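Chains shown are a subset, placed as in the full complex.
Chain IDs A, B and C follow the sequence of writing; residue 1 opens each chain.
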Amino acid sequence: MPEILIQYEAEILSSIGETFIMVGVSILAAILLGLPVGTFLFLLRKGQVLENRFAFSALNLLVNIIRSFPFLLLVVFLIPFTRFVIGTAIGTAAATVPLAIIAIAHYSRLVEQALLDVPKGVMEAAISMGASVKEIIVKFLYVEARSGLVLGLTTSIISFISYSTIMGVVGGGGIGDFAIRYGYQQFKTDLMIYMIIIMVILVQLIQFTGTTVSRLIDKR
Amino acid sequence: MTVQVFKAIIISIVITLHLRERGFFLIKLHDVSKSFGRFQAIKSVSLTIDKGEIHGIIGASGAGKSTLLRLMNLLEIPDDGEVEINGQNLTNLSSKDLRQERKSIGMIFQHFNLVANKTVYENVAVSLQLASFPRKERKSRVMTCLEFVGLETFCGKYPAQLSGGEKQRVAIARALANSPRVLLCDEPTSSLDPNTTAEILGVLEDVNKKLGVTIVIVSHEMEVIKGICNRVTVLANGEIYDTVLIEPSRIQMMDNSPRYFVEQLTEGRVIADA
Amino acid sequence: GKQDEKTDKENVQEKDQEEVTLKVASLIPPMTEILELVKPKLAEESINLEIVVLGDNVQPNTALAAKEVDANFFQHVPYMEEFNRNNDSNLVPIEPIYFANYGTYSKDYKSMEELPEGAVIAIANDVSNIDRSLSLLAQHDVITLKEKTGSYYTTADIDENPKNYKFEEVDLLMLARMYDDADAVVMTPAYAAPLGLTPKSDALLTEGDENDFAITLVARKDNEDSEAIKKLAEAMTSPEVRKFLEGNYDETAIPAFK
């Protein structure tokens, strides 16, 4: 192992840990909240089972507002909220709040798109069997769109990693921030390159897993 | 094949025992109209389908048969008119009650509409799940229905791995699974060979006779209509041209060996075996 | 009227003949304000000053080294030297302009003594400012530091920390916002000013001007002697700038030129 990696081993390991925490929480948020939000964006549309012009516009606007904020300003803007939720606005835990919110907005769009590709006939079959909205979602929509949902999540996770690199701003840490602070600002180019290699490996692993899983579960 | 028919009969008896007494059903359309854009697909149609009847709908391609059928469970919302099932006006029901009502209306779609990411087994099982069919009996019920259509060995396959006829049979099994009280069938045998067709029609007749299920069948095959229906509506350009009462000629069962095809082909005028 | 017109025309012609464009990279006020202030004066001398505002504190040096700008104005000499060491470049200080009087601020506590055991102190997260923040605390004996090993002190170099302060490193941009969150914040006056804080009346500790950290106009070896740079340096050390700094940035930006 190159000497510089040994020298910074502790910092590197903890920054990897920070990235995992930040991205992990984002993934959770994407699944627990982004998925429902995206599902509602789909179901509230014209012609869908929960068609509701007003609710759709409101939800759509909310997602757009989050997506409109320059990320840095979103972080700042959310400070009071973060402080309320986490107790502090700095550090890795605090950094997860804006990341999670961005994650929800980001993934919900990809969910909406994946659901739009479910064939109409499948929805009709569900409706004709008397499925409730919940059943339509869980037993039909998610089943039929599952490979798209997994691929979308993969794309989102990789974006979360990219967003997490900006979280140095509030002391979030992480590999990307480490690369920027030590590698870029302190001109340790070799260290920076190693960090980038770690990130490439991480992203490559995630993409590989996502692609493979989505192919395995796609029976269409 | 006779073995299978026998099975099917046994099975229907089992279902009969399984079910409580259920009233016969009837479907009424009052002056129903449906347009797609400027094109009027159904023009003020009134039609009453009696309890326990097997009602055929026939007509040229594009006459409006599928649309008419889809109006009966409100998959198409009528622009005008009312749809009544068993005295209940579907058009006025709350969405919850409509859902409940739909659980007792089975539907076989012209294009099957199977869930591509569910196995054959799961495609059939899902309708039981939706109707909160007792969990323990689900498996045996699904297998029973798959046996009806001769696909008991196909449980683990996905629709993309099935032939056209196999897909159609899964769709039939799915519609039958939940012991519906009304069965709407859109060309249920269009992809099936004559033997399988006869078999399926036999199952439908049994279901009708033994369980009093009201059946509406859209078909372009004269034999199918003639072989099973009590009354037939002839549709033309979105209007009822005529309604004809007929005496269904009990469908003759044939053995499913390829020999049958050869016999049929060569009957009377054999030229040569190649 | 006619005569005025004529002289105007002549002026324009004159300008056209010898106008030089001088690009200077900078970051935030008061740096950018000083440059804006001297702009008209330089224009009189046919120098078109173009201010290039960048958003991070490496790019102005990278751009200068790559000759994309002619000078920059955002850093102190130790920071510049560190850049030279690491990038094989030959940036040179031209003229120190002001001391950004680094200070420690606290919302809840009036003095350093009041700051309790285990208090959280927010400091900037880039290496040179970590070094500077720790040096400031060491200067006032709040902590003691080991012998400097690398070019910068890091939190690992803290020798004694009697009151067990915790150091939270955040981005420069976030520092001011940490005023509410942390027990104390170490920052430059430029970031403190928008909060209505000045080193003179609000800081618990300040750096003063007994240090090497004057914000300095920096150029390159190959153009340090050019006429335009000289005129720029001259303009930036003029009485007007001093007056401006003293008037608007009392003790916040202490003029560093004679």
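By definition in this document, a contact is a pair of C-beta atoms (placed from the backbone, for glycine too) under 8 Å apart; a residue touches a chain by one contact, two chains touch by 3 or more.
Remember, predicted model here, so these are calculated numbers, not experimental data.
The displayed labels stand for chain types whose copy numbers in the whole complex of this file are A x2, B x2, C x1.
Operating definition for what follows: only the chains that are shown with their structure count from here on.
Listed here as common contacts of chain A and chain B: no chain. Central chain assignment: A. Criterion: smallest distance from chain C-alpha mean to the mean of all protein C-alpha atoms.
Seen from the C-alpha centroid of chain B, the farthest chain centroid is that of C.
If you average the Cα atoms of chain A and of chain B, the two centres end up 45 Å apart. Chain B and chain C have Cα centroids separated by 81 Å. Those residues of chain C in touch with two or more other chains do not exist in this structure.
Those residues of chain A lying in contact with chain B across their complex are 119, 121-122, 124-125, 127-132, 135, 139-140, 143-144, 146-147, 217-220. If you check the complex, the residues on chain C that touch chain A are 57-58, 82-83, 86-87, 122, 125-127, 152, 168-171, 173-174, 177-178, 181-182. Only residues 72, 76, 79, 83, 88-91, 168-171, 181, 184-187 of chain A touch chain C when the two sit together in their complex.
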